[in-house]
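A short write-up of the structure that comes next.
The complex appears here without one of its protein chains, the remainder shown in place.
Here is chain A:
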Amino acid sequence: MFLPRVLQKKRKPPSDAHPELSPCPQVTRDPNPLTNPTSLTREAEPQTKRVRIHSPDTNDEYLEQLVCGIELVFTDYAYQDDGGGAWLKKYGRVIHGESSYIHLSALLIHPSLAALKPAPTQKTLRRALQSFPSPDLEITGEGYFVRRRVSTYPLSFIPTDASTIINDDGLSFWDKRTLYVEPHLSTMCNKPAVVAWWLKKYGKLRSKWLPIQAIKTIAPSCAFVVLSGCNAKLSSSWDRWAAKKLPNNWITMTKAEHDRRTKEYLSILNTEGSGSPVQSVFWRQNNRAKENNGLVPFLDEIIFADAFPTHEHTPIMARRTTDRFSRASASLHSASSDNLTNLQERHKPLIQLVNLPLDSSENEIKTFVIGISRRTSNVEKVYYNPGDTTAIIRFTSVEDAEFATRTLGERFLKSTSISSQVEARLMTSVSRIDHAGLIDRNRDDDKNPSETTLATPNAASSIAKKPRRRRKKPKRHSIDT
């Protein structure tokens, strides 16, 4: 029997690398007539498979993860949190006289679910809620609206102003119930629903600790997990649970322990004089921005200076290009009272800083640049629009600009111990770094390392325009009559 190629796709064998991961069970149960009956079973013969080419692979695990993600939307923590509460208020609807219902289409864009792969759809969400109903959630008759069961909110043991209650140790109510986790997969924390599901399934959490109130992603490889119970400092149950070291190959600790180890690490860095105080400043600023608007503006794109390689986790780097200055000057000209076109005549060197936090200020940027260059007289002017992520710094001399860029690079070169041979090769490349420390390289054309790569504004320079691609005319097939 002929089968189209797309139906002949070979499935990957189930991975047994993680011993707790049970083989995907056969999806046979489908009692609800409203659910989509087209689902695959791993044990079915090819002839009996009914494959929908455009539907995602929805096994039981995936559906359970969806339910975990939906539960995270409606927790007490979410209601009390400024960002979460505002989101619920914004998308809440009144259905049949009952308030606080959220349509499934709104859940698709919620951070708890948006990053799942395959991307959820309204149908899969509906199927998940019907196949694995949550005791805390209720859905309307049609299945497209969901809300927290009124009888379950709020939980009796959670005070209404939990975030404002601080104990003698400076820990808030939620901090005392927060764990720091590093899952076995380095990108799992991008998907809060998967983290929550994995903890519930393989973490053997105590029932008093559930439901999981929130998953706060710090980086793709680590996150804070806010539980309902588990006051780790007072309870011996935490010690017993921690001793089990579950889930397998995860690193878990309380938030208090996490903060203690972070301080210890910081003290080692201060003693050695290594690390990146600059990075710390902008990390704190990023976290402030995250708390304010619920976004996670993690700095995942780092542009290296052409001449000097830098540390993978440098939050900002200097990029010296004449054409970028030209574009930046056009956008900043209207905002700045200084006439930027005069810059081109002055031929002063410029550096563009990218990936700045959204709430930066001109003074902060100037302080930062002076701090790394250790000379106050070299920064002539900072051109920055509040809320922007790039800024142009004008230096008094080429040497000052080179010194600043070299300092940014050398500071982190020391910590990575890159050999001089590699340094020479890196001098011609531009790279992009992600959080996990992997480098995805976008190689530039090779340049002569001995040339200065500082962009000296040239009034005659113009932006090289990309040739416009022409649309190909669709082919017309002649039909033989």
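As a working rule, a residue touches a chain if its C-beta (ideal position, glycine included) is under 8 Å from a C-beta of that chain, and two chains touch if they have at least 3 such contacts; residues count from 1.
Convention: contacts and distances are computed from a predicted model.
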{"item": "Among \"Protein YIPF3\", \"Centromere protein N isoform X1\", \"RNA methyltransferase\" or \"Spermatosis associated 17\", UniProt-listed name of the chain not shown", "value": "\"RNA methyltransferase\""}
{"item": "Touching the absent chain when the full complex is considered, from A:Y101, A:F145, A:Y180 or A:W238", "value": "A:Y180"}
{"item": "Absent-chain contact - pick from A:I95, A:C222 or A:A242", "value": "A:C222"}
{"item": "On chain A, residues whose C-beta touches the chain left out of the figure", "value": "12-13, 15-17, 180, 182, 218-219, 221-222, 251, 253, 258, 261-262, 264-266, 268-269, 272-276, 279-280, 283, 311-313, 412, 414-418, 422, 425-426, 435, 437-439, 441"}
